[in-house]
Each structure stands twice: as structure tokens, then as C-alpha cells.
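Excluded from the complex is one protein chain; the other protein chains are retained at their positions.
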Amino acid sequence: MADHPRAPIALLTSQVHRLHKNINTRLQPTSDADITSVELEAIGDELHAMATRLFPICRSVTGDGVRETLQIMQESIPLDIVEVPTGTEVFDWVVPHEWNIRDAYVKNSAGKRVIDFRQSNLHLVNGSQPVQQSLTWGELKKKIHSIQSQPERIPFITCFHKDDWGFCISQTRYEELEALGEQTYEVVIDSVIKEGSLTYGEYYLPGESSEEILFSAHICHPSLANDNLSGICIAILLANRLMQLPRRRYSYRFLFAPATIGAITWLAQNHNKLDQIKHGLVLSLLGDSGHSTYKRSRSGDAEIDQIVEHVLKTSGEPFSIRNFTPYGYDERQFCSPGINLSMGCLMRTPDSEFAEYHTSGDNLEFIEPAFLADSFNKCHRIIEIIENDYSFINLRPMGEPRLGKHGLYESLPADTDQKQFQQAVQWVLNLSDGDHSLFDIAVRSQMDFSVLLKSTCALVNCGLIAQQ
Amino acid sequence: MADHPRAPIALLTSQVHRLHKNINTRLQPTSDADITSVELEAIGDELHAMATRLFPICRSVTGDGVRETLQIMQESIPLDIVEVPTGTEVFDWVVPHEWNIRDAYVKNSAGKRVIDFRQSNLHLVNGSQPVQQSLTWGELKKKIHSIQSQPERIPFITCFHKDDWGFCISQTRYEELEALGEQTYEVVIDSVIKEGSLTYGEYYLPGESSEEILFSAHICHPSLANDNLSGICIAILLANRLMQLPRRRYSYRFLFAPATIGAITWLAQNHNKLDQIKHGLVLSLLGDSGHSTYKRSRSGDAEIDQIVEHVLKTSGEPFSIRNFTPYGYDERQFCSPGINLSMGCLMRTPDSEFAEYHTSGDNLEFIEPAFLADSFNKCHRIIEIIENDYSFINLRPMGEPRLGKHGLYESLPADTDQKQFQQAVQWVLNLSDGDHSLFDIAVRSQMDFSVLLKSTCALVNCGLIAQQ
Partner (left out) sequence: MADHPRAPIALLTSQVHRLHKNINTRLQPTSDADITSVELEAIGDELHAMATRLFPICRSVTGDGVRETLQIMQESIPLDIVEVPTGTEVFDWVVPHEWNIRDAYVKNSAGKRVIDFRQSNLHLVNGSQPVQQSLTWGELKKKIHSIQSQPERIPFITCFHKDDWGFCISQTRYEELEALGEQTYEVVIDSVIKEGSLTYGEYYLPGESSEEILFSAHICHPSLANDNLSGICIAILLANRLMQLPRRRYSYRFLFAPATIGAITWLAQNHNKLDQIKHGLVLSLLGDSGHSTYKRSRSGDAEIDQIVEHVLKTSGEPFSIRNFTPYGYDERQFCSPGINLSMGCLMRTPDSEFAEYHTSGDNLEFIEPAFLADSFNKCHRIIEIIENDYSFINLRPMGEPRLGKHGLYESLPADTDQKQFQQAVQWVLNLSDGDHSLFDIAVRSQMDFSVLLKSTCALVNCGLIAQQ
């Protein structure tokens, strides 16, 4: 990250603050509620640069790869790095032994590494037992994984729940080795599996309310970019921007933990905090070129579900909404019946619906700055709604007020879309009746929340509505 | 109107009365519940004749054009003409100065009127200040409006909220004048803007219940036919027919006022009467060849919404249903949050969705008798449901009754559609359980309300059901 200086994008910071403040004070509404395309471009570059820096690290469920990742993240946000010892009981599970890997290779009789962990950490089955032995090709190839249908890609394979080991190579490489016939190879896996700990990162940002919004991204995958450096980097940048706000309406919690056992460990150790969680999102697969996909929370109609759906619907781009299923990412744990948080999952193309999933094809070329930035922008809009969903009362509710006489239009920036502004004004006036919050008005009008917010600021400023 | 004698169509009168009476008494059901095509043709001609008489008058927000219009309407219904003085405060607004126009023209140096208000009152920007001056073409053309995309049509333009003036001509005429080059013209607008009053018309028809149904049509447009002579004429004829009924279940109020300020003025001055308004309709744009469009009330599921939707759905013709928006006609005022009446808007093609809107193309050829009659017929069906939505109880609810033995079929008119009648009988018997009104049964069965009503009369007459 040091060699990728962060662009000075204080946008989210100033914006959420400004909008929030507008509503309670008499600032002029401004026309830059949205992130501009230039700003988005810089955000995309910053996110891709973060992912590029984290990409080579060999993360796993436990071990130094996770620690190194979290330490780099500490450059952006003051993350707490938490170690939970091997053997700790976490609900129905136990924290496993820690796995670390120094080197792994297969050498031919000439001493040349024909499979080399140092070239790609995907070459080793993640979680492999230590091995040092000589094997014939006939023996070795039983431990080798490749993908016939994608001959140039290395698969990503794990073996955490059984004592095993293996290597992953491209089908092309496999066939080259096969062509060499029955030779003897030296197989070395210099891994260590022993008592240690499971490591996760957590960042808690207090707000005016102790009610929390939880963002969670899994950090257990080695050199895969979309799954889940995309989610990790967007969460880091959201946290970084939110922490720079002088005030936040809600508290925010960012969790970076290994999938399944990491989420379960955090839940087990923070069970007393769950009542504070208003809702949240699992962030994953946010950098590919597919359209945005939202998987609803377990209840299906939680506030977070409605907010994300509104953001996607008003984005003007294709999107998918899916019902909750008890398989997928850590929403499985957050939405288990005893936990039952209102958490959905924001993605682009869902796992196993793109060929690159869990292969070396999920690399830094597969995620693109523009798509990362678009996903960030959607998260930003979601937070904008969460922070600014207040209710107002129309102070001139009998018929329409005569807008001109109240000076509504006087201070509008020159670039305001007058027709859109006017429609937003009419919606806010019509539904500010004590029964509709600003978000309710957005849903009903199908208008962009930012536009309604700007009109709301103008209406507050000229005294036509007041916060309820 | 004197020279367009009204055809003796007492249809609505007799019909609503008869059906209503049937239910409470033992009259024979008759087969002419619907308006026949011959009657509809006469209604269409009558409506178009009314519009033809009112078309030339230069109506505006205030002034003698509105008064003359209302006085002609008094020939059909005993309308109250109400004058509200300039300066009267009406909610957030003030009744403006009254505008009257005697003449307006542009003369060339030869003394010929090259633009003449007497040829079409659309030639003058409605609400123009008085003017008497000489202008070069270069100066004059800045005050002239035309439509490039519709070169033969004169636009309809207003300037009520600013001190201004102007003329409207066809693009073709504009180009002819442009071709004449820099000449000097005498510009005269003989308008008067001074203290006076805002004028509206109101007709209240008491019924057995003090609950009211409100119909409203705006009357502020000069020579435009669809917008809104169509709505005005249909409202007149509905009122005329309703007033001839010996009894009405509900009270009816018909309001003819200038848009926005007129509706607001009426609301401000009749605020104490609003609790009596059960629901109602804004009537506008009812004569063009487009299909019927209903814009729902603010709540979206008011009784009036369900009734109009049922009428459109069972009409066998294309139709559109639209959700409420806070822009459009006077439903904006009736559905403002402090008023919040259950009022939708019945139209054919909505404003600004037809090219003739607010141009000289919206003329007497643009509205056709058949479409006016169709709109009237739909209003009539709506009133039929409102007046006749009673609940009945099946007196033989255990299994189906043996219909023949009760004489159900004995008095049926020969032209009854037996299968349809039979199905309606079965629906009424099945759902007359204390939980469903006749309209509920219509919605559930998707049958025409008139057919159900006829079956209901027959079932009442033979003692199989009784009013709840």
C-alpha cells in the first residue's frame, strides 16, 4: 500500500456528514450528492491497488497469511487483530490447529521444481499435511487436481477437515507430466500444523446511536481476487471513509474473518453484542463484470433488504435479487436460527456461476477498477440511506404550498435538474405526513434517494417541512 | 345549448333508481341494465354538442370567460356560481387579481392584423399584461411562441405567475412573418388585470346519506376541447341525470373550478365539509381516442380505486391503471397530505402523452362523440356500483338451493344471457355469507356488476337472499 499512495478521496466522509448536517441545520443544499465519475475512477484505482498488494499472500483458515493481510489493512484502519487459541470451543465447533506453510514443491530427478508453491500458492492444496517423500508419477498423480474443462487454470482446493495433502496444476501441465511417463519425483510440503490460534480482524466505529451496522468479509482465501479481495478492499475503504466523519448516526462494525469457522468464532465470542446489530451486509465477489446481485436476509423483508433493493432498482443498471438460502457465504452463520441477524449478501456474479470461481482465473485481471468502484458506490448509497432516513412533517399540508414565495428555488445550484428536483419536492411534500420516512418516500416514488435528500434539504431550509 | 336541444335520455335516472329500488322491493328485474348502443350514441352527440357550444369562450384562471361558461352550464344544472374576492387568503395562496381580455392583435404597417386574438384565443399568451406599442419584428419575435415539431399548431401558453405577455402562432405563420424581414408592428393587448374575484361553480345534490361523492373538473382553459371541455361536459351530464333521480343513496357534489388555485380556494372555503366526502374523481381528458386511464388515489387502495379498476377490467377494452403521483390535475390538491381525500383521476390518454396536448390540435375534431360517450358510460358504471353496493345473506346456505322450485327463472326477460345469469346467481349465492358485499362478489368473480345486480334482484325477489 505504501507504494500506492491513496488518492485524497474524502468524498464519503464529507458527503454523509454534509447531508446529515443539512437536515438538521440550514446549510445550502449542494448539487454534488453523488460521487462524480472522476472520483469513482480514482476509487476504483485505489481499490484495485489494495487488492494487488494483498493478492500474493497465501491466506488460509488460520496462520500467518491471515495475520499479514490484517496487518496491511491496519495501515488504512485501526483494526483490532484478535487471536483465538486452538481448542477454544465455539458453539458446536472447536478452533482448529493453526496451519502454516513455508514451501512446497515437486522436484524431478534432475532437481528441477516441476510444481512450485512459490510460483502460485494455488499449486498446493490449502491445508495440506507436511510431506517429504519420493513418489512415482503413478503414485503422485493420485494427489494432483486439475480441471479438464479449463485446461489452463489451476484449481483452488482445500483439505481442512481431513488429514490429507495434494497439489493443483493446470490440465495442460498435468498432460505434460503424464507424457513424461513413469518417473520418480521428490515431494516436499513444508507445512506446520500445530496448536496456535485462529486470527480475525475487527474494527468498531462508534456512532451517536449504539445500534450497529455490521459489514463482514471473509479473508481465508489465498491468491483469489474476486473471492474475496474485492469484498475486503471495499470494506476497508468504507471503514476508512466512515471513520473520518466527525459524527455518524449509527455505529459500524467491520469484521474480517475466515469463512464459517471464523464467523462462528466471532459470534461465539461476541454473543452479548448481537442485540445491538440493526442489520448488515456480507460483502463478497464485488469486482467482476457481472451485474450486482443481492441475496436477501433470512426474513426477506428486513430494512436492509428494502434499502439494498431500492439502491439496485434506482441504479439504472441490470441487477438480481435472490431469496435467502442457507448456503453461500457467512450469511449462513449470521442468519442461523439462534443468531438470526438481518444480514443479506451483496455480490456481483454469485459463486459457482462464473467459470473463474475457485481457479487461478479469479485473478487481478478478473476484477476491474470500474466494477470495484461501482460496488463501492452502491455500498455508499446504502449507507447514505441508512444514515439519512429521517421523517419530516409538511408544515403547509393543505393543498400544495406556493413554492416560489418561500424561496425554494433561490439557492439551487445552477446544475440542478429542475424537473427532477421539482418532482422530488412534490413527493416529499405529499408524503411528509407523519407516516412516511424519507426512505418510504423513495420506495413509493421510485426516485433516487440522493435527489429526494437534496429536495428535502431545500424544503427544510425554506421552512416548508420540519424533522419529525 | 338552446340550439342543441337535449335528447330525452333519462336513462341513468331511471336505471339507478330502478336497480336501487329492485333490491329493496319486489319489482321484476329487467334486462336493460346497460345503456344501449343507441342511447350511447345520443349521449355522445349531446356531449359533443355541449363542448361545441363552450369551445369558443376564452376561459382563464379568472374572469368573464369562466363566468360565461358557468352560466351556460346553469341551463343544465342549477349550479351555484361563487365569487371569491381578490386578496382572499386560501391556505398558502392568495386569490389573484382578475384577468379579462377584450382584444389582442399584432397589426402590420398596412393596418392588417397579422396575429388576431379573435381568430383563436390561443394566439394570446393567457394572462398577458396590457400592451400598446410599436415593435420591430426583431423585438416582437422574442415574445412569440410556436412549436417547431408541430408546424401547423398554435401552442397554448400562460403567464399567470409573472408580469409578462406574449403571442402564440403556428411555426408556419412564424416563418412567413420571419420571411417578411424587419418591419414595424403595432402590438395591442387590451387586457385588464385588477381586483375582482375568482369564480367557481358548485352543485350539491343531497342523497339519503350525507356522505358525498365529489366530481371535479377544471374550467380554466380557453379553446381546448379534451382539456377540459370533455371533463366538464361529462360532469354536467352526470349531474343532470343524477338530479332527476327521485332518490339517491349518497349525496353528490360537482365542482367546476380553475385548476390549482381554484381547487385550493374551494378546499380552503369548504374545509368543514371535507369529512363528508367518501371519495370522488377528477374528470379530465375524456374525449380522445386513447383507452381509459385511471390514476389511483393517494392511498392506492381506496374503495374508489377498486371500483374504477373493476369497471375498467370488466369493460372488455384496453385500459391503464397508474399509481398516484403528486403531479397531474387537481388530485394534487385533493390528495395533499392535510386534505387527503380518496380521489383518483379518470382520463383517457394522460396529459403530455398526446401531441395535441396544450395546442390548437386539442380541438372539437380531436374529441369524438363515441369516446365521450364511452367515458360517460364508465362514470355511469362507477356510480351504479357506488349506489348499489349492498350486502346480502343467502337464506338457503346449506348446499346449493334447488333454484327452479323457487321460481328464479320464471320472470326472466327473454333476452337474458342464461349462462351468464346462472353463473352470477351461483356467485351471489356462494358469497352472500355476511362477509362479502355485492362489489366484493364482482371483484372475486370478475363478472360485470350489472349482471350480478340483475341476478341479485332475481334472488331477492324469489326469497333466496335478503339484504343484510
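The letters A and B name the chains in turn, as written, and every chain counts its residues from 1.
In this section, contacts are C-beta pairs under 8 Å (C-beta built on N, C-alpha and C of every residue); 3 or more make two chains touch, one makes a residue touch a chain.
In this text, all values refer to a predicted model and were calculated from it rather than measured experimentally.
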Full-complex contact with the absent chain, from A:333, A:375 or A:430: A:333
Residue in contact with the excluded chain [from B:86, B:100, B:183 or B:423]: B:423
Chain B residues that touch the omitted chain in the full complex: 394, 396-402, 404-405, 423, 426-427, 429-433, 445
Residues in chain A touching the chain absent from view: 90-93, 161, 260, 263-264, 267-268, 271, 298, 325-327, 332-333, 335-340
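One rule holds for everything that comes next: only the chains that are shown with their structure count from here on.
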Between chain A and chain B, centroid-to-centroid distance (C-alpha), Å: 55
